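Please find one structure pasted underneath; my questions will follow.
Removed from the display is one protein chain of the complex; every other protein chain stays in position.
Letters are used for the chains, namely A and B, taken in the order the chains are written, and counting of residues starts over at 1 for each.
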Amino acid sequence: MTVKFIGDSYDFPCSNRVENYGGDMNLYMVWDHHLIYCAPNAYRVSGDMNFRDFLEQVFQPDYAQHPDVDKVDWEKGVWQLENQGWTPDFSKSLKENNIAHNSFIRVSTPGLEGMHGVGN
Amino acid sequence: MAKNQRRLNLSQKYQLMTRGLDWETTYQPMDKVFPYDKYEGIKITDWDKWQDPFRLTMDAYWKYQAEKERKLYAILDSVVQNNSQQNISDARYLNAVKIWMQGVTPLEYAAFRGFNMLGRGFRGAGARVACQFQAIDEMRHYQTQVHAFAHYNKFFNGFNQHARIRDRAWYLSIPKSYFEDAMTAGPFEFITAISFSFEYVLTNLLFMPFVSGAAHNGDMATTTFGFSAQSDESRHMTLGLEIVKFMLEQHEDNVPIVQEWLDKWFWRGYRLLGLIGTMMDYMLPKKVMSWRQAWEIYWEENGVALFNDLARYGIRMPKHHETATREKYRITHEFWSTIYQFSHATALYTWLPDEEEMDWLCAEYGELFEKLYKPRYEYWRELDARGERFFQKRLPVVCNVCQIPIFHTYPDDPCKNICLVSEYKGTKHQMCSEGCKDIFDREPEKYCQAYIPPQQIYQGNCGGATLEDYRKWLHIRDEDAGEYYGSEDNQLWEKWQAEAARV
Partner (left out) sequence: MPENVFIALQNTPEAQPIIEAIVADNDNAVVNESPGMVKIDCPKRLVLRRETVEEKLGQEFNLQDIHLTLISLSGNIDEDEDEFVLHWDF
């Protein structure tokens, strides 16, 4: 399907294209089963950032009020990129890990599945 | 005997006052005079088949509307004179009114604009007249709501910037985008979206239990404009059903087009109304009906009966209605959890349900609430008691279609966030559900342009990336936002209660 329109063409750029990020990129990530934080988080980051730095210095502090945050070992995480199985290399950059503009990363941590046995 | 000869009957009067008002143009071809009513593919062979079942004519319209206005303003005067702001159940309640003022009232204005376009755009005079009435109605709703809320604005926070924050605030892009999506479609899709899907199928959930809730919570102003507006709404709903039946009867080629619109706008409307359900479940201190129960009555009973009736035209139930029904146990709790943790960036206050409310929620929502949401709220209460009131400081991913933060969970797993992706023109777009993804994938050229607040913030278009900068850009003051308990509204209310207790 395609949009119906009047005139000769209907062609507009994506409002969230990478060109609008001044060399950075937009990135989404969720820690599954920690639903007190309601939604996956959004980040503006440089693709050259080291993946471990991103995790430990940017992502993890966002879960500061969750009791699991001090126990987490990201190395034991089960990872998905764009909802597909994926194994990140912690020593490499986001870009080198195939993380692109508007990527969606999902991590679950077996054994640390939120509070109350229901992923809160 | 003389009666029938002296006076025209309803049907004669309607015929005389809505037919033969226009003419076949000759200086310009009709297609140039009415350039917008064909490109969507809807085929109309005989516009005269269009009938307003109420057969309302201009003279009757003015008479009834004048009477409604007289009543309404008499009551609004009385609200002001009698300090009715002190008679509401609790000042928490007003946050539902703030959502209305900020989110719903601008929709009335948007509807006014949309129906003005339709009142010019359709080539059938009967349909044009009905749309012109509705445009005037919508302006009336906008004005009466602003007038009614103006009184609350004298005492409470969060009412003073509705026109400005409507265009800027992240949570108001949800209702705003619904109407702008409709207004940037053609006239037939607009009227299907607004008059049928929104007004006929779904606004009963807004105006009936919620306005009844306003009555139950002592809010005379909202009850009065709400039911006054709704009396127009029943005419609008009828227009919606008539236009859908009219399209379906005019040409069989219209059936698949209308079905696609019903699929799309059912889902968009359902997503939008989750916000209203949340007001009903969490923001009315005295409850009328839960979202679950309202869904069962107004959708599973009344909505399904409507679709049964349309089946004879070859129309089936809207896509993903099963998902909407499955979500009735969770959607409002997920929504409240979200507003609760982001209310530092809204012109609203939020709070945690008290013990009694928690019991009511358990009774209405059963096991899922007890296992998942209740312990969540209890944990947040613990944090609150430690002086660590829970606020989410990071921006969320937002659905590229409904523009709601993707707090949604998998239909078969309420413990796991869903986040679906479609790629278009080399850019990935995130959606909250199969319903919204279908809408995106059907017209990616349109939705790829969406103005998604967190993306705009990160692109540097919203005054800055810190909460303080963003809030300033929204024209939301510190005292408008955050936790209810301890807020200025709360303090004022406590003061009034103490005064009342002394006498």
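Note that in this section contacts are C-beta pairs under 8 Å (C-beta built on N, C-alpha and C of every residue); 3 or more make two chains touch, one makes a residue touch a chain.
Keep in mind the model is a prediction, meaning the values are calculated, not measured.
Note on the chain not shown: across the whole complex it touches B. Only one residue from B:22, B:67 or B:413 touches the chain missing from this view: B:67. Contact with the undisplayed chain is limited, among B:76, B:288 or B:432, to B:288. Touch with the chain that is not drawn comes from one residue among B:138, B:233 or B:327, which is B:233.
Interface note for the absent chain: among B:300, B:384 or B:488, the touching residue is B:300.
Of the listed residues B:145, B:204, B:392 or B:417, the one in contact with the hidden chain in the full complex is B:204. Listed residues B:167, B:309 or B:423: the one in touch with the omitted chain is B:309. Although one chain is hidden here, its contacts on chain B can still be listed: residues 9-11, 53-56, 60, 64, 67-68, 71, 204, 207-209, 211-216, 223, 227, 230-231, 233-235, 237-238, 241, 245, 288-289, 300-302, 304-306, 308-309, 311-312.
Here is the rule we go by: only the chains that are shown with their structure count from here on.
Of all residues in chain B, only 35-36, 39-41, 186, 260, 334, 337-338, 341, 371-372, 375-376, 379-380, 383, 388, 390, 392-398, 405-407, 409, 415-417, 419-421, 424-430, 441-443, 445-446, 448-452, 454-456, 458-460, 465 touch chain A in the complex they form.
Contact residues on chain A toward chain B in their complex (touch as defined above): 1-6, 10-18, 20-22, 26, 28, 30, 32-33, 35-44, 62, 65, 82-83, 100-104, 106, 114-120.
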